[in-house]
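Missing here: one protein chain of the complex. Every other protein chain is in place.
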Amino acid sequence: MKQDKAISLVLLLIALSAISGLALITVFIFKEGLPIILRVGGRDFFLSSDWEPSAGHFGILSMIAGSLAVTAGAMVIGLVFGLGVAIVLTQFCPAGLAAVLKPAIELLAGIPSVVYGFMGVVTLVPLIRTYLGGPGLSVLASSIVLGIMVLPTVTSISIDALQAVPRPYWEGSIALGATQWQTAHMVMLKAARSGIVTAAILGMGRAIGETMAVIMVAGNPLEIPHSILDPVRTLTSNIALEMGYASGQHRQALFATGVTLFVIIMVLNTVALVASRRYARRGGAR
Amino acid sequence: MVRGMLRLLAYGTAAAWVLLGGGCGRDAARAVSVVGSTSIQPFAEFLAEEYDKKNPGQRVEVQGGGSTAGLQATANGLADIGTCSRALKPDEAEQFTQTLIARDGVAIVVNPTNPVNGLTSEQLRGLFSGRIRNWREVGGRDGPVRPITREEGSGTRESFVNLIMGKERISRAALTQESNGAVKELVKGDPAAVGYMSLGLVGEELKAVSVDGVTPTAENVLAGTYKLARPFLFVTKGPARPDAQRFIDFVLSPEGQKILETEGLVRAR
Amino acid sequence: MRAQPKVAVRGFTASFGGKVALRDLSLDVFPRERLAIIGPASSGKTTFLRSLNRLNDLHPAFSHSGQVLLDGKDIYDADMDVVQLRRRVGMVYAVPVPLPWSVYDNLVYGLKLAGIRDRTTLDGRVEAALKSVALWDEVKDRLKEPARNLSGGQQQRLCLARVLVLQPEVLILDEPCSGLDPISTGKVEDALAELKARHSIVLVTNNTKQAARSSDRTAFFLMGELIEVGPTAQLFTRPVQQRTNDYLIGQFG
Partner (left out) sequence: MTRPSPVALQRVVVVALWSLATMTIGVLLFIIVYILAHGLPHVSWGFLTQSPEYMGRKGGIFPMVVGTVMVAGLAVLVAAPIGVATAIYLTEYTREGRMTAMIRFGADCLAGIPSIVFGLFGFVFFAITLHLGLSVISGALTLALMVLPTVVRTSEEALRAVPSAYREVSYGLGSTRWQMVTHVVLHSALPGISTGVVLSLGRCVSETAVVMLTAGSALRLPHSLFDSSRTLALHFYMLSREGISMPNAYATASVLIIAILALNMLAYWLMRRFVAKVR
């Protein structure tokens, strides 16, 4: 038993070191970013859209607005398609076909984000520019690209949630004379609701944190977009664009942008966690 | 089979940790690292390639990151040579030893379908600040103007701002791209676009317009008539390391200068 | 007078997080006998079995008082080697659980854990164990096959053989025939009759007929208490306690 204790201790130390990674990241990002938020003042940092680091102006409102706009657009596309695919694969698809399609959808998650960005630039952006007007680099282009990128996340978690609904629910509904679709949206989707909420929130986290694809298709101006055809700069692309050059206050301001992003993601994560807990607790009971 | 995979994983892990531990003698035979401007990066890479061919055993490693990043990296010892595609600010000039390796024009580029062939400094200020919103105002077709700028910190941007914009600010609505190539791609596809980029990288697909009546060519930059030009600098912190100095010497040699010239830059001396 | 008990349980109480599963229970198991334990569901039969090889320890909320003496030594003593104990008290489960390996690897796993590597010893023990459960002829050519390919009855006898290779002193079986057809059940019961010559056997069963067929003594458990224990023939025909009688004639399911 002595050996057992020793092994247990070693494993605990390793587990804690893994967690200390998180602590380290948090400490570093905040240490680098927080001072400038305090110096500039939360109001001027978060509620001003005046970003001109060389002149000492550090307002990130337009980036926050940009990130939110792009993420909202991505969620509309990601949810409609992602959930649609999840419903098809679990409710209306022969098992053999689903077994092929599911890994294919998951493959979408493996494609590098630079490839998505590149495909957006060479195919989507000219289409938007030619047929809808504007520079092509736009909220719309970013939303579509990001929507495709978050789709696999939404789909695979939704599929898990739908499959976790006990089979008798489905059978009971069908036995009462409901069609498959009535069963799907009135019984299955309802029962899997909080799992789907988790899927949506994690997808949102992915969308808001994506960098390279967005930088290529968003256009990155400093102005808040007024229409979906306007270009947009997000928090992530702001960091990636200027990090290479930044020093002093400018770099701190970029870290502060990172802090903002970090906090937004943490909040989303916690919400997702609570949602999935609720879902786990209700599990089969509901 | 599964046991084999376990074992492989274990050996691989062990090897990785040994490498981690053993790699501490990093200063031995370290490559000369050149970090900085994305505008200079392709030229520096090409020079490094040629230098390596001539001097087997010497290694030069080129990084992007941006002019300011290059200076920073040099300041804290991360890089042996920093590259900078703009004039040093006074406080920077005090801190570093600088070597001019070439000069580069900043070309104003528009889509080839755009009928405008020349612009004045005043018109450029208007286009980029957002005061001029229609190409008709500068003699082009009726249609919106879409200025494309580089990101804050870029040497190209700082040169453009210093030489053209003066006190005026670049429009907040201007699209921001992170490299010469990205500016090029965008202008190539968008008839309404106007951008600025390294003259050496313009190529055939874009139209570089004349500024204040002077065409952007290497000769005009060398002659000093095309005023939109900037220095390409190598900076070191104090005197360079011997192997770094050898690379700098190579770049300044007639052979090195010839390479830069064929690539579209303007020789330093 | 009978011999010294092999296992002597003395005033044993077991509980899980405050819920008592066995209450002040005393029961002896003698060398070379088959003791059957019967009783309705959740009467503590399985908990009793798992107390004999300290498998209950794995449950986070388990606590106990009283003694379980194996050859006169309390197995819950602090200096007891639990790993060694589990080799001496071999357990067979209700559902056959072959590990996801070959038949042969399943059989030698316990021996390898005990540090025995010699090929001829391993082969000899495997053959002997398989023969004692009458499985040798059926699987001697299939030793390299995945154990899962065997039929249910074969799997259960394999699991029995897997315990037997360790030559345990006490064999504890938790409803080993619950999932088996009558023919396979018969084979397992025959094997137990053979094994009695060398081992003490404790057999938990839901099947009173099986207890009547293949045990020397029978104990009746109810709600964590031992109601009655006696020679099988006697307990089934003339139980002393009313509750035993009620159970046997089917008053409690």
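A, B and C are the chain letters, set down in written order, and residue numbers restart from 1 in every chain.
What we mean here is this: contacts are C-beta pairs under 8 Å (C-beta built on N, C-alpha and C of every residue); 3 or more make two chains touch, one makes a residue touch a chain.
Predicted, not measured: the structure shown is a model, and the values here were computed from it.
One chain is not displayed; in the complete assembly it touches the shown chains A, B, C. Touching the chain that is not shown, out of A:Leu47, A:Val76, A:Val114 or A:Leu127: A:Val114 (per the contact rule at the top).
Only one of C:Lys6, C:Arg34, C:Arg87 or C:Lys196 touches the absent chain when the whole complex is considered: C:Arg87. Those residues of chain A that touch the chain absent from the view are 3-4, 7-8, 10-12, 14-19, 21-25, 28-29, 32, 80-81, 84-85, 87-89, 92, 101, 103-108, 110-116, 118-119, 123, 148, 151, 178-182, 202, 205, 208-212, 216, 236, 239-240, 243, 254-255, 258, 261-262, 265-266, 268-269, 273.
Chain B residues in contact with the hidden partner, per the touch definition given at the top, are 2-3, 5-6, 9, 12-13, 15-16, 19-20, 23, 26, 29-31, 33, 35, 38, 41-42, 45-46, 48-49, 59-65, 76-78, 178-182, 184-185, 201, 203.
As for the chain not pictured, it touches chain C at residues 53, 55, 58, 60, 83-84, 86-87, 90-91, 93, 95, 97, 99-101, 109-110, 113-114, 159, 162-163, 166.
Following the convention adopted for this analysis, only the chains that are shown with their structure count from here on.
Of all chains in the assembly, none touches chain A and also chain B. Seen from the C-alpha centroid of chain B, the farthest chain centroid is that of C. Computed from the mean C-alpha positions, the centre of chain B lies at a distance of 79 Å from the centre of chain C. Contacts with at least two other chains are made by no residue of chain A.
Across the assembly, chain C contributes no residue that touches 2 or more other chains.
Interface of chain A with chain B (complex): residues 52-54, 121, 125-126, 129, 135-137, 215-216, 219-223, 231, 233, 240-247, 250. Listing the residues of chain B that touch chain A in their complex gives 38, 64-69, 71-72, 146, 151-154, 169, 171-178, 182, 185-186, 189-190, 192-193.
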